[in-house]
Structure formats: C-alpha cells, structure tokens
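Shown below is the structure under consideration.
Yeah, one chain of the complex is gone here, protein chain that is, but the others are all in their spots.
For subunit A:
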Amino acid sequence: MLFIDYSSAFNTIISTKLRTLGLNTSICNWILDFLMGSPQAPAYHLVLEGILILWIIRLLFSKTYKLQERSDLTEKEKEDLIEEWQPEPLVPPMSKDHPSLNYDIVTGPPSHKIIVNGKECINFASFNFLGFLDNERVKQKALTSLRRYGVGTCGPRGFYGTFDVHLELEDRLAKFMKTEEAIIYSYGFATIASAIPAYSKRGDIVFVDEAACFSIQKGLQASRSFIKYFKHNDMEDLERLLKEQEIEDQRNPRKARVTRRFIIVEGLYINTADVCPLPDLVKLKYKYKVRIFLEESMSFGVLGEHGRGVTEHFGVNIDDIDLISANMENAVASIGGFCCGRSFVIDHQRLSGQGYCFSASLPPMLAAAAIEALNIMEEDPVVILIWFRFFIFMYDLVNKYFQIDSYSAVKSVIGEVYAPALHLQLERSSGSRDTDVRMLRSIVDYCLERQIALTLARYLDKEERFLPPPSIRVVVTIEQTEEDIEKAASCIREAALAILK
C-alpha cells in the first residue's frame, strides 16, 4: 500500500488556485480541514479525492442555475429598454389628510399631566403604568449616571459598549424575575424580534396566537420558519394544530427529530387586553414537547403580586417557560427591552441576537433608570397592590358606562380585570375602516378638548397579519385618581353620545 503525505501540496493548491477562482473561502477552508484531518492516506483515496476535487471545480465553473435567462438582444435594443424603463416613485403619493400623518405634539414631559397640542390634559394614553416616568428618584439616578458616563455608549456590547451598569441591570433583572440569566437590548421592539430568529430557523415550526403583536410578527418573518396561527386564546385550536403536527411527525420521524417547535404568546395582549391561559399552555408544552416563548411587555410590572408578570399571576414555575421577553418602555418607563430565562437558552443570544450584537448598547443612564425603577418595585410591592384597586374601579366604571348601558354605541373589549390598557371599539362598525377611525378620532378630539388625553391604537393596516378593529386605547396608571378616571369615563361616554348619534 502506498502512503503519500499530500497535506502540504493541497495547501498550496487550495490557497492559490481555488482562491484565485473566486471560491468561497469557507468552502476552501472546509476542504482544507478535510484534507488536513487525515494527513496519511492510501493511494486510492488520493485518486478518489482528486476526482472529487476536480468535480467540485467543475461544479463551480458550470452555472447550476441561471440568474438571468439568456437573451439575444442587441446592444441597441438593450439601450432602448433601459431608456424606456420608468420606475414607480420611491413612495406612493400621500393625501394630506391621512389620519396618521399629523402627530399630536406633546409639549413638556409626557407624564400624568400632559400638554397635548397646547392643552393641558390628564394622560390616559402613555404606558407609564407605575408612574416612574416622572419619579424623582429615577430621574436623579439617571442624572448621576449621565454625570458619570455621558449619554451615548459609542459602540456595541462587544466593542467597549458594555458598561458595568449593563451588567448590573442584567443581574438585577435575572434576580427580580428569579431566572438564571437576563440579556438587555437597546430597543424594546427589537427584543422579541431578535430573540425569535436566534432560535427558530428555516424549517422550524412556530405556533402563534393570532393576536400577537407586530414585533412578534416581524421576528417570525425574519426567522423564515413555518408559522401556524391559532385562534386567539383558543387552546382547543392550538391543540388541534399540535395534533396535526404530531401526525405529520409520525409520518416523517427523521425530519421531526430536527424540527424545533415553539409556541409564542403574549402574557397580556396589547391588541386585545386579555391574559393568555398560561397553565394550559404549559400542559400542552409538555404533552407535545414544544417550547414556550412569552412576550410580557404589557404584563411586566403589572401582573402578579410583585409585578413579575403572568407567570407570577398564575403561579406558574418560571423555569417552565423557555424564554420571557419584555420591554422596559412601559411599566419601567425607560427605554430598551430584555429577555430572561435559563442560561442555556439566553446565553445563545449574546452571539446570535442580531439586535444585541450589531446595535449600539443601551445608554447607561437609561439602564440606571431601569435599575432604580426595579428598586422601587422591589421595595414597595404595595405600589402594585394599590394599583389593582384602580383596575377594579376602572373595570366597574367601564362596565357601568359602556357595557350595561345598551344605549351607548361604544363597547369595551377588556377581557380581564387586570388589563391596564383597554380598548374601546365601536359597537357597530359603519362598514368602512376609514370612517370608523375618523369617528373614533373625533371622540379622542372631543376628550382632548375636555382635558382627557386619549389616543387611537395605531396599526399599519396593510402590514398586520390579522388587523384588529379600530379602537381607542385607554391606559390606567397609578397616578390617576378615582376622580380622574370617573371624569374620563363620563367624558368618553358623553363624546360617544354626541358623535355617534
């Protein structure tokens, strides 16, 4: 048997020839690794592998597919085509009175008392649930941090953009949520939208609630996985889909062994203001071996005795949820978002979460503000208890004004007592979305005149997978008094009666 040491020979061939051929370096390297891995081999191997390499080279030269079909156009014809081609305008023309073109302008801080379009109002629109936005302690901490670190971070986490404050915040969030690890993002929207594609890849299957928010939808789109929507909060429908998948898996067990599957739900749905049935979901998780990702932007700091969200609310073991993500832009009233869970899951995002790796890190002063908000939440869980009183009060009020009263033309769609942001929809749609939106907008304007700041829930009509009906979103915060809420409720009712009749 003949043994030839050809490792060095291939080195030169690969790096000179293949590289000048414009061959992808990673393929080059793979071939090289392959060769280097077995420096001694019998001759027939050499021949076989030589043929293989020649074949690879041939494959590289022959086009496997044609990007453009061949054409026999003359240069003149091509020039004419180029001259003739007229593109569409970069953006379609907009009508001046597009409902979302002109923003309301807030002068001064967007806190409890807010100046909207020059009129001082009570704020029923910002997600400042716990009132941390104008909390003196939070502001003071942010200021101290600003005086120490400046504003920007001038780099992503990897390249000198990790501050000790970031590490502290991650640590605090993990402790607060009672999980092993937490990771922070510099933008709330990017949190779940980056987390989903870090795990779910092409070929994987994701089961999603129809009411899932837009950032989940974008994350799913980026993941390129198979997406199966189940009816909102309908566990039977979900189980039907899971069963279908089980049958499919039995037919193709090989594929099933590598197909990851996920259920993605929101804790408290921003679009419908109701809570997901988490205990049922956990049962389904273990029955069908599906991982659960939970988006808690609305429920973090809101639900549960200590504000830990929907897991605490239902008493579900947090380790049963594979990943929890939330933004720090609502209850925490800072900027950014975080994911938490077991290190096995979370740590992966430090290299694979696009919004984490490729984006500048969160300004340290915003992280410091978030830490202080957590401090207050931990010191004083009563904050959240007091707030429940308001929910119940609001709930009763809304019932009194909009549901029991059949005379009213506005209905509320709060599914649960605890929803801090509830939607008011039209009882009967006029048939056209535009007219509905306009009518609701006049209710908002009417209330603005009477010092109640409300807002329409905004959606991108063409982009949403399941477009929710138009609604006014009313946000309850800890800073509102019972009189404020009473006033708002009666004002909305008045407006509805005046405008819809």
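We adopt the following convention: a residue touches a chain if its C-beta (ideal position, glycine included) is under 8 Å from a C-beta of that chain, and two chains touch if they have at least 3 such contacts; residues count from 1.
Operating definition for what follows: contacts and distances are computed from a predicted model.
Visitor: Of the options "Ubiquitin-related modifier 1", "2-oxoisovalerate dehydrogenase subunit alpha", "serine C-palmitoyltransferase" or "Gamma-secretase subunit Aph-1", which is the UniProt protein name for the chain that has been left out of view?
Guide: The chain we cannot see is recorded in UniProt as "serine C-palmitoyltransferase".
Visitor: Using the definition of touch stated at the top, determine which of A:Leu294, A:Leu366 or A:Val476 touches the missing chain.
Guide: Touching the chain that is not displayed is residue A:Leu366.
Visitor: If the hidden chain were put back, which of A:Gly188, A:Gly267, A:Gly307 or A:Pro470 would touch it?
Guide: Spelled out, the listed residue whose C-beta touches the missing chain is A:Gly188.
Visitor: For the full complex, which residue in A:Leu46, A:Ala222, A:Met235 or A:Ile376 touches the chain that was left out?
Guide: With A:Leu46, A:Ala222, A:Met235 or A:Ile376 as choices, the missing chain is touched by A:Ala222.
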